[in-house]
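Here the complex is missing one protein chain, while the rest keep their positions.
So, chain A:
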Amino acid sequence: MRGVSELEVGKSNLPAESELELGLGLSLGGGAWKERGRILTAKDFPSVGSKRSAESSSHQGASPPRSSQVVGWPPIGLHRMNSLVNNQAMKAARAEEGDGEKKVVKNDELKDVSMKVNAKVQGLGFVKVNMDGVGIGRKVDMRAHSSYENLAQTLEEMFFGMTGTTCREKVKPLRLLDGSSDFVLTYEDKEGDWMLVGDVPWRMFINSVKRLRIMGTSEASGLAPRRQEQKDRQRNNPV
């Protein structure tokens, strides 16, 4: 459909430099930009209608994003999302204790759990993540993760792909935790100090983390080294 009444798309009206191709079937620029235009199509999602048995095949290399990994989908507000995640955490906690449906829990114990849970609802479950050289910060839900590996994987996915799409195939993995990449993962704790992620037990970590930052390794040298034999990288921060 090229009927244009309000706008002339003829060359005479455009600045000389821009040669616009406004055809359908957009031609994407070459090189790095080939990937960026890719949006999620039906192929990206596990077969529709089938129950979740397909998920066993979903984690091999170029795994398709599950609908929950797509940013902002399903469209549930932050408060509600936090609440759902907390419900699951509580369910998991109860399951761990191996109780039945109507276990009578001590008053303060339950209060403790609910205070902990409630303390994390509505905003505090999500912490901001910034990566050096990336303008847009993101938020990640600490409560939705069970381990450092889990968290690292989410962050790697978040920052190496478009928001809303994931193109894991052509991209070098971040490997935030093993010290082998250009970046390290750091966090700001409740006291305002910046520490390397990974030193303390997971539970302690999620209770004290306020913010995350993916830092270039050269900048991170001021922080306490995680291991004695750090691999020294001489590169500058990539931009």
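Operating definition for what follows: a residue touches a chain if its C-beta (ideal position, glycine included) is under 8 Å from a C-beta of that chain, and two chains touch if they have at least 3 such contacts; residues count from 1.
We take it that contacts and distances are computed from a predicted model.
Asks: Identify the UniProt protein name of the omitted chain, choosing among "PGP phosphatase", "F-box domain", "Gap junction protein" or "D-amino-acid oxidase".
Replies: Of "PGP phosphatase", "F-box domain", "Gap junction protein" or "D-amino-acid oxidase", the absent chain's UniProt record names it "F-box domain".
Asks: Have a look at A:Q88, A:N150 or A:S218 and name the one touching the chain we're not showing.
Replies: A:Q88
Asks: By the contact criterion defined above, which parts of chain A meet the unshown chain? Give residue numbers in ascending order.
Replies: Output for chain A: 1-7, 9, 14-15, 17-24, 26-30, 33, 36-37, 39-42, 45, 48-49, 52, 55, 66-68, 70-81, 83-85, 87-88, 90, 104-107, 110-111, 113-115, 117-119, 121-124, 128, 134-139, 144, 162-165.
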